[in-house]
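Then we have subunit A:
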Amino acid sequence: MNAFWTNLLPVGVLAASFLTGLGILLLGEARARARVVVNLFGAALKLALVLWMGWLTYNGTLIEMRFSMVADLEFVLRADSLSFLFMGLSSALWLITSIYAIGYLGNGPNRARFFGFFSWCITAAVGVALAGNVITFFIFYEFLTLSTYPLVVHSGTENALKGGRTYLFYTMGGGALFFVGLIWLHVLAGPIDFAEPSVVAGLPAGLQPQLMIIFPLMIFGVGVKAALFPFHGWLPIAMVAPAPVSALLHAVAVVKAGAFGVARVVYHIFGLDVLSDFGLLTPLAVVASITIVYGSLRALTQDDLKRRLAYSTVSQVSYVILGVSVLGVTASAGGLVHLVHQGIMKITLFFCAGLLAETVHVKTVSGMAGLGRRMPWTMAAFTVGAFGMIGLPPIAGFISKWYLGLGALEAGQPWVVGVLVASTLLNAGYFLPILYTAWFTESVSDDAQALPASAREADGWMLYPTIITAVLSVLAGIAAGAGWSPLTLARAVAAGVYGL
Partner candidate 1 sequence: MDSTTECIKKPLSVLSALFAAVVCVFLAVALREIPDEPGGLTAAAAAEIPRSGVEHPVTAVLLNFRVYDTWLEVGVLLMAAMGMLLFQRRSDLRDIRLMPSPEPVLHWLVRLLFPMLVLVSGYLLWMGKFAAGGAFQAGVVLGSGGVLLWLAGHPSLTNFPGRLFRSLLIVGFLSFLLASIANMAFGQAILAFPPAYAGTIILILEAAATLSIAATVSALIIGLQPVVRDRDRAPIHVPSD
Partner candidate 2 sequence: MSQYQFYSLAGMVLFALGLHALVILPHILRKILSINIMAGGVFLFLISIAARNFEDFPDPVPQAMLLTGVVVALSATAFAVALARRIYTVTGRSELDEEDRVP
Partner candidate 3 sequence: MSETLMPLAILLPFVGSLICFVSRHRVSVFTGCVTALLTAGTIGWLTYDVAIHGVQVYALGGWSAPLGIHLRVDGLALFMMIMSAIVGVAVTFYAVSYFGEHDAQEEKRGAELFWPIWMFLWASMNALYLSGDIFNIYVILEILGLAAVGLVALTGRRAVLVAGMRYLLAAMAGSLIYLLGVVLLYAAHGTVDIVLLGQAIEPGATAMAAMTVMTAGLLLKTAMFPLHFWLPPAHASATAPVSAILSALVVKASFYLILRLWFDVFHATITLEAGYVMGALGTGAILWGSIQALRQARVKMMIAYSTVAQLGYLFFVFPVSADHDAANAATWISIAGQGSLYQALAHALAKTSIFLSAGVLLHAAGSDHIDHMRGLAQRLPVTVFAMALAGVSLMGLPPSGGFVAKWMTVQAVLAAGQWWWAPVIIGGGLLAAGYIFRILRPAFSPADVQEALHPVPRSLELCALGMAILSIVIGLRATDLLDVLLIGAPFAIQAGGAL
Partner candidate 4 sequence: MTLNEWLLDGLIVFALIWLALKALYTRDLFKAVFLFIVFGLIMALAWVRLKAPDIALAEAAIGAGLTGVLLLDAARHFNRPRPTPHPAEK
């Protein structure tokens, strides 16, 4: 394979989902069957290309595509190990979520618009992963904002529009903050490429005060999407979107893009050694911890199931940021792998929430009484997800918490372990009651028999994806040591970053 074709692979990956989206939008509302085929074919193609690219990078070929937009602005796509982590996650889950969404939306209105923008969001998310320099990252970062807006306001109801407005307000503000930091840094240090060693390290000491201002600007700019503490407000409000959107976007694509952005800023823009001697890493860890605890606390009191899951996401994503901000290979490996694990587990939970809302129209935690008997498979998947979130051993969540705790001890920051323990207790605090009401209480309305037989279990389109993701989260936990597991990949990334 000569270099020309391999360098076109990243463009191929992006084009796969972009053109699918375009095709779906052009197909229009009527042709549902053609749309399903195009969508699934696109998703499968994208996954295949990502895996092929993974295999090539594994064998050591460097894949990079450069394209100059303006004098010193270069559009660079590069497949490095960190990008595989996020890209693999989002393309795989896109395929699964598309199947789920086809079942979920049935024959609702505006499905063409939904699936079109859905594929464009994934293009943006994968673009964020593949970005080779800070400009390309910003381009896809803003493209993500734009392509998710129509999904958030998909249902068109009044509070959907209000949710959309808040979502825009936060993400646009975040984008503007990041842009200020980005351009300020560009003026000081010139174009910043993720591959070369951090340019910021070479800057004269006089610039330190300015760099100390630029770093929070960029972190909070990206932190808005990662739902860091002061800027997490939009995530629960954006739950107004349909279930597949909350599942893929607010659990995987958008939020992870924020966390991924924080990782890029810390590892590849500023570089760890610059940040550690500026003493900026510990404040970041503190903010992450506040978010973790705050998110879990708010989740305790939420009766609406999706809002509870949303607050849980707010706190879980900050694990990644915590891992990134704690010095040491194991801690950052734990953080990075949580990026994948949390994605799989959270998407299972959101799938179940969608299933419950669709089949038995249960939206609140209190309404879930006695569902265990009526919808055994859904509740089983939910239980697996919940246990994973809490961090029980066989499921993936445990692995990341274990590595995080271990890394924190190695780095000599015991208080991080305290935070982990507290959040685990809080996780248990808001997940176990749900399981208890679902499995062990009789449904208060004794018309259990009156429910139509079909309400027993959701239809295939929606149930199988949920089960697949549940199995995946267990698999990621058990087979963590395997060659292809997210953990080994995260470890390779962490090793690369620390230059071991």
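Criterion applied: all candidates are chains of the complex that A comes from, given by their letters.
Simple rule for what comes next: a contact is a pair of C-beta atoms (placed from the backbone, for glycine too) under 8 Å apart; a residue touches a chain by one contact, two chains touch by 3 or more; residues count from 1.
None of the values given here were measured: they were computed from a predicted structure.
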item: Touch-positive candidate for subunit A in this complex, from 1, 2, 3 or 4; value: 3
item: Complex interface listing, subunit A residues touching candidate 3; value: 25, 29, 68-71, 73, 75, 109-110, 113, 138-143, 145-146, 149-150, 153-154, 156-158, 161, 164-165, 168, 172-173, 175-176, 179-180, 183-184, 186-187
